[in-house]
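Pasting a structure below so you can have a look.
Here the complex is missing a single protein chain, while all its other protein chains stay put.
== subunit A ==
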Amino acid sequence: MASSFARILSSKRKVGILSLVGAGSLTVGFFLNREQHVDAGAHVRRIYPPSAEYPDLRKHNNCMASHLTPAVYAKLSDKTTPNGYTLDLAIQTGVDNPGHPFIKTVGMVAGDEESYEVFAGIFNPVIKERHNGYDPCTMNHPTDLDASKIRGGQFDDKYVLSSRVRTGRSIRGLSLPPACTRAERREVERVVIDALAGLKGDLAGKYFSLTLMTEQEQQQLIDDHFLFDKPVSPLLTCAGMARDWPDARGIWHNNEKTFLVWVNEEDHTRVISMEKGGNMKRVFERFCKGLQEVERLIQEKGWEFMWNEHLGYILTCPSNLGTGLRAGVHVTLPHLSKDPRFPKILDNLRLQKRGTGGVDTAAVGNTFDISNLDRLGQSEVQLVQTVIDGLNYLIECEKKLERGQDIKIPAPISQFK
């Protein structure tokens, strides 16, 4: 310690170096080696007081900007997670991307599991706003991957073209994509593909590393609409998620092409179950089975997923906490989609519509992507049941309108069950 002290004082930096935060104890954060590792995280060195570092958020419209007051910033700006992740790193994406007047982005990410705790002072209000009032301090999130509880879930193929469920999982003990080192990212890849290699039967499959795949493999993955590319959205690149691309990134899918895992894209893993047609029940069954199998396989090797009882499954973006689940279908509703009551019906059913090209696209013709609005505060089974029940209602409405009968706006269903 003494030698570190001397080194700081003799450094060439003379300007403003010793305007210290707190009780005057010089931070030694940047000279820590493993033996001196402190659980709560060392204080980050500041040359300027928080008021001089506070970002200019006057033109911003994202959840982070709505809740990061100068007081909150001042309280959290000198804290770090044990891995060294800071508040400035967490909010960088929100500072760099002021947002859109109509679409409110989250504006911050987690660099590791501990971020949600160390920076709870800003994460909690952001989570509350994004997840419609869910309070991590007082509420518990239910996890339920028992697909046998699902009632119904087999839709008329005349209306439903395809069904899909997706989520993400993070490997506990390794930093998340905004902060991970190359070695950590490679370790995530190793742990995950090791587990996936243990899947059998209809889940047996193969891994395609982005750095090693052949031209033919690449073309096949593009044709299957499986290949993901280096992120171009500044929301992601400003958070550092695209560093070292394409190192340790890849795609795994089962031979039947109904179960797909992305490795080290926006999250450690993104897990997708899908098939053509309207058998959402089977899609969800495979989803649960696959997830549970993978969890068992990583546990055999001493690993586990990031999860806690307040936030559910921990992912990079706060918008994906809880279940991280989006269950949806591509469905044609030629009559209903023209009815002016359509948006209200969706709203009350707690469903969301998108174009079939993905989150930012408009619908083409009468085909929509319909999925659950919520992620946190309800279990996987509850959310998928919501989608199934909602879709049944929508298809009933469509049929009624086909027959020239009138439809009703359903009562709003409750948010947190």
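Keep this in mind: a residue touches a chain if its C-beta (ideal position, glycine included) is under 8 Å from a C-beta of that chain, and two chains touch if they have at least 3 such contacts; residues count from 1.
Just so it is clear, contacts and distances are computed from a predicted model.
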{"item": "Listed names \"Pyruvate dehydrogenase E1 component subunit beta\", \"T-complex protein 1 subunit alpha\", \"BHLH domain-containing protein\" or \"creatine kinase\", matching UniProt entry of the absent chain", "value": "\"creatine kinase\""}
{"item": "Listed residues A:Glu53, A:Glu117, A:Asp194 or A:Asp389, member touching the removed chain", "value": "A:Glu53"}
{"item": "Option touching the unshown chain, where A:Asp78, A:Glu113 or A:Glu184 are the choices", "value": "A:Glu184"}
{"item": "Per the touch definition above, residue among A:Ala242, A:Leu351 or A:Leu376 touching the missing chain", "value": "A:Ala242"}
{"item": "Residue numbers in subunit A that touch the chain omitted from display", "value": "7-8, 11-17, 30, 32-34, 37, 45-49, 52-56, 83-84, 88, 92, 95-96, 175, 181-184, 186-187, 211, 237-238, 242-245, 247"}
